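Missing here: one protein chain of the complex. Every other protein chain is in place.
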Amino acid sequence: MNKFATVIMAAAAATLLVAGCSKSDSSKIKVGFSQVGAESDWRKASTESIKGEAAKRPNIELTFSDAQQKQENQIKAIRNFITKGVDVISFSPVVATGFEDVLKEAKEAGIPVVLFDRAVDVSEPDLYKSLIGSDFVEEGRRAGRWVLDNVGENANVAELVGTVGSAPAIDRKKGFEEIIKDHPGIKIIKSQSGDFTRAKGKEVMESFLKSPEADQINVLFAHNDDMALGAIQAIEEAGKKPGKDIIIISIDGVKSMFQAILDGKANCTVECNPLIGAQLFDVIEKIHAGETVPSYIPSQEGVYDTKNITKEVVDGRMY
Amino acid sequence: MKKFKFPMRYVPISATILVFFVVYLIGIISFDNFGSPKVFLDLFIDNAYLGIAVIGTALVILTGGIDLSVGSIIAFTSILIAKMIESGCNALWAIALALVIGILFGMLQGWLIHCFSLPPFLVTLAGMFFIRGCGFIVSEKSIPIKNDRVFDFIQNNLTVTLGKGLHLRFIVILYIVVLVIAIVFSQRTRAGRSIYAIGDNELAATLMGIPVGRTKILTYTIAGFCSALAGVVYAIYLKAGNPLNCVGLEMDAIAAVVIGGTLLTGGVGYVFGSLFGVLVLGLIQTLIIFDGRINSWWTRIIVGLLVLAFIFMQNLITKISKSKSKSH
Partner (left out) sequence: MNKTSNKFRHLVWPLVSLALLLLFNALFTKNFFKIEIKKQDSAQAVQALSGTAESPRPGTSWITPENYEAAGDSAEAAANAASENAGAAANAASDAAGQQQAVPEKKDGNGVSIFGYYLYGTPIDILNQGSKVMVLAIGMTLVIATGGIDISVGAVMAIAGAIAALLISMLDAGNCPGASMGPAFYWIIPVAAALVLSSIAGFWNGMLVAGFGIQPMVATLVLMVAGRGVAQLITDGQIITFDNPGLVFLCNGHALFLPFSVWIVVTMYVIAGLLTRKTAFGLFIESVGNNERASRYAGIEARRIKWLTYVICGFCAGVAGLLAASNIKCADSNNAGLNLELDAILATVIGGTSMAGGRFFLSGSLVGAILIQTLTTTMYMKNVSPAIVQVPKAMVVIIVCLLQSPVFRAKVLSVFASKAAKGGVQ
């Protein structure tokens, strides 16, 4: 056993010696990007937007990593980006907490960080240079305002919440409740997590539709399009007309949801724009050139309903 | 003169170490900065919690059992600590309570498994659901640990700086200490040897007068403790608790144990091997992150294939040594 240990030690020492004798092409801006995962159409669209934009720009060298929805993977990716010596790190955090240490490390190594899509909860705000993306609370508010404007003061809302504990689920709920707080006629009578997936969205909606309050539900607020699309199926199976008997509002704005609105099966989707590749790399180039950038850059987003969705809009939708 | 023969039982663990260095070399050749000592150090920082959890899993697997509750206990422990600190409790008390819960939970699982001869797979599976749900009861949101004296102390005073950007963190030191204790425990103590005996042949162990029940319950208790300690390390690592974290970690842990050269039927293997099992898993991931072009789902596929390769190798070794013992 002793001999064995010596061999290992020697080998380890040898490998460490081989270290640090390679060079890299310094003309390009090396960007490390860590994506949450590939859990939805929306996420996939954002991944494609980033990869596509990077391929278009000759001065960008992208290292892309998919965290498979695990924070542990994401932290490993960021650490490895630091070691690899990228010029800029960008990532879309899985959750808000737990990134402080690794971001400090990036700061220590002098690598600027740009967040995309979601914010992180850190004690020193200078740990990241900029956040590009959506304001989940604002999205919830927009959905709430749409209900107020289009449904009126009397609405019994069933809510399909996202993954329990996730940032978009918490914030979208908060924003929506903020708006309806002052309107006693609008009540959330059912609220349950559908895990952001179609299968769960459908399953939970089925149970809503069989509850004693089923007949009162006239508005469905889903935290993402996938759950809403699942719920539409459940509503149809119950013999009700989605979009008419039950008004459907969701968030994200994916192509299949646009199609559903065009078909009259849903009413509104609050856009949460994933196509921010161009915006992201513009910011990265600026940071690399030493310019200052605003700490929060909202992405361009709208609210889509039957009024502004036409066949052309649907066909032109990238995702 | 007796020719030196490499003992068969060292083959799997040497293969693991070989794989580790081969992967490392591939990385160094293909990528800039892969050879930097920071990669090596990061491997420990990022996998310390996994490593500690794997120690417990390895011991349980050595007895021929299995523990699926690992990932859930880590998540529960981290969120419990974060929640208690948030509500003004001293961090040391929170950590102590979390460890005690881990120990008791492991003991309960061991007791159910031994006393009612329920299958370990099932009991720990139920345990996994139970403790994960408990984590959500503590808090559905992730909670950051901020401005806590104990955590700041660990961060500022217990980190050894080796060079620019190179920090030997407390959690890495802790992992190595736990690993050494576990190695000594499994190789040099009566209880440790009993674990091997039970894993090899439970009936024979009983007949030899080894306290099978006590040892098994002890092993699950240690596993519970290791998982809870991994949770503490995780909380230190992230400075946060999140009930959603570490889903499916138990499978990574089992894969690491298998790659580390331990036979899943029990009785054969070394706790030391689990270190390299963990490092190989981490290194493959690092390699794929460094590359940044191939789909990261390949990590899973490669790990799957690696597990398969090791299983085949072990199978072969078992067969060879069996035929040898027959011919003697």
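Order as written gives the chain letters A and B; numbering starts at 1 within each chain.
FYI, a contact is a pair of C-beta atoms (placed from the backbone, for glycine too) under 8 Å apart; a residue touches a chain by one contact, two chains touch by 3 or more.
If you're wondering where the values come from, they're calculated on a predicted model, not measured in any experiment.
> Just to verify: which one of A:E124, A:E178 or A:E237 makes contact with the chain not shown?
A:E237
> Among A:K30, A:R141, A:K173 or A:K202, single out the residue that touches the unshown chain.
Of the candidates A:K30, A:R141, A:K173 or A:K202, A:K202 is in touch with the missing chain.
> Return the single residue from B:L41, B:A98 or B:V307 that touches the missing chain.
B:V307
> One chain is left out of this view; which of B:I28, B:I66, B:I81 or B:A197 touches it in the full complex?
Looking across B:I28, B:I66, B:I81 or B:A197, the contact with the absent chain belongs to B:I66.
> Determine and list the subunit B residues touching the chain excluded from the picture.
Looking at subunit B, the ones touching the missing chain are residues 66, 112, 115-119, 121-123, 125-130, 132-134, 136-137, 140, 243, 251, 254-255, 258, 264-265, 295, 297-301, 303-305, 307-308, 311-312, 315.
> Could you pull out which residues of subunit A are in touch with the chain that's been left out?
37-41, 44, 47, 66, 69, 164-165, 190-193, 195, 197-200, 202-204, 206-207, 210-212, 214, 226, 230, 233, 236-239, 256
Convention: only the chains that are shown with their structure count from here on.
> Taking the mean of the C-alpha atoms as each chain's centre, how many Å separate subunit A from subunit B?
Chain centres of subunit A and subunit B, defined by C-alpha means, are spaced 32 Å apart.
> Please give the residue numbers of subunit A that touch subunit B in the complex, ascending.
On the subunit A side, the touching residues are 4, 8, 11, 15-16, 18-24, 32, 62-68, 70-73, 75-77, 79-85, 95-98, 100-101, 105, 108-109, 121, 123, 163-166, 170.
> Which residues of subunit B touch subunit A once you look at their complex with the stated criterion?
It comes out as residues 10, 14, 17, 21, 24-25, 28, 31-40, 42, 45-46, 136, 139-144, 146-147, 155, 165, 237-247, 282, 285-286, 288-293, 295-297.
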